[in-house]
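Every protein chain but one is kept in place in this view of the complex.
Naming follows writing order (A, B and C), and every chain is counted from residue 1.
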Amino acid sequence: MALPETDYGLPFNITRASHVELLVTDLERSLRFYTEVTGLTVTASDDTVAFLRGMEESCHHSLVLRVSSATPSCARIGFRVFTDDELERLAAHLEGQGLEPAWVERPHQGRTLHVSDPIGVPLEFCARMPVQPRLLTHFHSYRGGAGLRLDHFQLHVPDVRALCGFYTGLGFRISEYVTPDDDVLVAVFLQRKGNPHDIVLFEGPGPRFHHVAFVTPDVHRLSLACDVAGELGYGTQVERGPGRHGPGHALYVYMRDPDGHRVELFTTHYQTLDVDDVPVRWDARDPGFGMPWGLPAQRSWHVQASLFAGVEPSGSFAGSGPVALEDYLAGGP
Amino acid sequence: MALPETDYGLPFNITRASHVELLVTDLERSLRFYTEVTGLTVTASDDTVAFLRGMEESCHHSLVLRVSSATPSCARIGFRVFTDDELERLAAHLEGQGLEPAWVERPHQGRTLHVSDPIGVPLEFCARMPVQPRLLTHFHSYRGGAGLRLDHFQLHVPDVRALCGFYTGLGFRISEYVTPDDDVLVAVFLQRKGNPHDIVLFEGPGPRFHHVAFVTPDVHRLSLACDVAGELGYGTQVERGPGRHGPGHALYVYMRDPDGHRVELFTTHYQTLDVDDVPVRWDARDPGFGMPWGLPAQRSWHVQASLFAGVEPSGSFAGSGPVALEDYLAGGP
Amino acid sequence: MALPETDYGLPFNITRASHVELLVTDLERSLRFYTEVTGLTVTASDDTVAFLRGMEESCHHSLVLRVSSATPSCARIGFRVFTDDELERLAAHLEGQGLEPAWVERPHQGRTLHVSDPIGVPLEFCARMPVQPRLLTHFHSYRGGAGLRLDHFQLHVPDVRALCGFYTGLGFRISEYVTPDDDVLVAVFLQRKGNPHDIVLFEGPGPRFHHVAFVTPDVHRLSLACDVAGELGYGTQVERGPGRHGPGHALYVYMRDPDGHRVELFTTHYQTLDVDDVPVRWDARDPGFGMPWGLPAQRSWHVQASLFAGVEPSGSFAGSGPVALEDYLAGGP
Partner (left out) sequence: MALPETDYGLPFNITRASHVELLVTDLERSLRFYTEVTGLTVTASDDTVAFLRGMEESCHHSLVLRVSSATPSCARIGFRVFTDDELERLAAHLEGQGLEPAWVERPHQGRTLHVSDPIGVPLEFCARMPVQPRLLTHFHSYRGGAGLRLDHFQLHVPDVRALCGFYTGLGFRISEYVTPDDDVLVAVFLQRKGNPHDIVLFEGPGPRFHHVAFVTPDVHRLSLACDVAGELGYGTQVERGPGRHGPGHALYVYMRDPDGHRVELFTTHYQTLDVDDVPVRWDARDPGFGMPWGLPAQRSWHVQASLFAGVEPSGSFAGSGPVALEDYLAGGP
């Protein structure tokens, strides 16, 4: 199968998935969830917006929660580019692709570039944020899942192959992909930072924001996040897991935040830095793909996702993805 | 609510749940599961029977697997009495209750007493087994869940209150119980050894053998048991969990062995040794009872259980127990 | 080697090591250590005394901290007897041994018996305390080592064999013991509750209080206790470990509290409930006895211990115990 090819000759270096802005209805309620259950820490906040980061992060924010009276949605996902000079070259590159990048002022960020990707995903790029102390050894302040750092985003998109080509054109490498046969891409895992993913594209009506994932130190913290969720009244929002992923191989748990945005906590991934590394193929029809053990994800996990603010999704599910829990149970013995 | 009362004046001391004998169809297949996934060790075996114990156990066996051409079933559950003298007194006590205890010869056990409890559960009591080395520090031999020791049994029985009275009459204490109102007992957790349970009775057609539980050292081993199960081809037999119990509070996972017998691995329980400790009441209608977080157990966990060999079950589900996953998903948003 | 024999025919049941009272110089300072590092919770406190318990304990207190202007010392160690009736019988038994038990009023305890053991260790026995909620599932309140429950005490005593006979005469069983040859007891591990120890006697000037031990859930919490200790300024008070015990086999860490009292956190022990179980012998000259891996304990661990308030120690070290770190390093390559 021919996969979209990574462009290795670019004059800019997108280093990593960096931050996400979520629109929420009740800031205090959301903060309680993200600090006590996922274990992020607050860098700055006022009545309308809060900037959070993981316990090891030196960046100012990886999660921005902004109060909005609109339907809860995802405002934007952000990536880091290594230097401000490279940011300029990225802007030129995007213009060359017929897109419309724009320089904007954003609080607590250096020079910032906004652009919508070819299907309308609102992206943001910057090279700098005010540096914060890493709280990695502030063990006494660890709470719940002790989220260490933002790792990746996952989106629903109507045409995975097409959008994948846009991102490989920005230098992203495919670490793993899912296909039922030789022609269709059900999902691709794209990375820049040397572990399996910075952004994941899954087939489905979109663009929609499926989840943001934070690294948790180990299975003990993953389990503690669930236990604290249960204790604090979020027990039914533990939507999937704990379980073991096929692609990426991490232990995971998925929760829904008080507005229904989905967040994943997972244990850390393998390293993939070598030119030798070839994309891992998963057969979407292999039951073990979605479920090395235990039960598959319930349907809500497969079909529900946050909208991007102001972006109308299109497309539909092709039905070639993994089975939902409801169907699995109905077909069982 | 008036609960059956423990008799504290007995002339014998049943110390703990001790062992269980399961009838299996393929010994080699069963051994692979119990040694590699649950992590028990084999004390002795031949072509027709294997005696296994947990990694910390000094007893000869806590699990006996015996080949049988009959339907896989549970042959018998066993308890320890402290001394052979007390065993005699237990025999007299059981006769006084109109039961028919019998002295039998059992391999790798001291003097052994057989009796069927009032609803036909085949019980076995002994005071001695040939002492084996504890393998607790044989870390290099730990496999999968590293099952340390047998902890308890769970049964389905048609009348929980009635049978509970038999066991409290043998000195068992109720640690926790489940009831939807003031009169019905959905479940009781009965213990002798000072943690929440040696034997659990749940309302349902019975007597049937629901599961045997082994202690695993921590959440890491619980998770490893699942991962090894997936790797060795038992992934779909991970029936429930990992999750957190309401009653007993342990982290657990339930698996089905190759014959469908159910085994639980769980992290260790709290200590309950004081006369002060009063039974903990759980409301069967409280969703948090069966599920502090995540999803409830699928229906198979609620309704399927092994038969006791040669014992016809009776009774039915009263329907007052926790909701099954299938119903939970159908009723969800 | 003939060991002191357990009396199994006693008319009372001492169920477990229960609580300890430590005299401290600064209550606030001590509370910070015990709540944030070892992770106990406060049941009740005023300006002069605090009652703490482990996160799973339903008893009112397992640790009493009392302000005293005297040298920090241990006021008393406590055990549970199952019922108040048995407490009466214990009193008669102790009088029969020529000791002088006395009934006393103690806050937050039922009927309480005080007695000094044959070498002057101040003991306390009671059957009841006001029952508290178990905080086992209050995961959000877990701190540091998340101490679950008191497990055992360790003492220095001048004649291990002699005092061991007193405790086996109260029904304690020897689980493990240390000896350099067939006649001398360097240490005995005595238990009532069915795991390796409730009280440990080590040869040395005494009676002195060497440490109290609390169970921590797993190695993750053990490590977190150390990390929080370091963060909060107690880093140099981590005296020994983390490491693996020979006798008892647990993973452990020892810390000194702000007054120099020693506390151990360790992962849970094996179960020993059967009449079959025979005491495990350790050779004091075997280097692996004190140190399956890593480095031996520094000399302070071997020789320092808290006094019992008002009790003058006697005796000396016989020198047959394990090597101290200082000597090990001097003799190394």
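One rule holds in what follows: a contact is a pair of C-beta atoms (placed from the backbone, for glycine too) under 8 Å apart; a residue touches a chain by one contact, two chains touch by 3 or more.
These numbers come from a predicted model, not from an experiment.
In the complete assembly, the contact with the undisplayed chain comes from B:Phe139, out of B:Tyr8, B:Trp103 or B:Phe139. Screening C:Leu40, C:Ala146 or C:Val238 against the full complex identifies C:Val238 as the residue touching the chain left out. The hidden chain makes contact, of the residues C:Leu40, C:Leu190 or C:Leu251, with C:Leu251. One chain of the complex is left out; on subunit A, the residues touching it are 8, 15-16, 56, 58-59, 80, 82-83, 127-129, 131, 134, 136-137, 148-149, 193-194, 217-220, 244, 249, 267-268, 270-278, 292. Mapped onto subunit B, the footprint of the missing chain covers residues 36, 137-140, 142-144, 218, 220, 224, 227-228, 230-232. Against the chain not shown here, subunit C presents residues 218-220, 223, 226-227, 229-231, 234-236, 238, 241-242, 244, 251, 287-288, 291-295, 298-300, 325-326, 329, 332-333.
Here is the rule we go by: only the chains that are shown with their structure count from here on.
In terms of their C-alpha centroids, the spacing between subunit A and subunit C amounts to 49 Å.
Multi-chain contact residues of subunit B (touching two or more other chains) are listed as 218-220, 244, 292.
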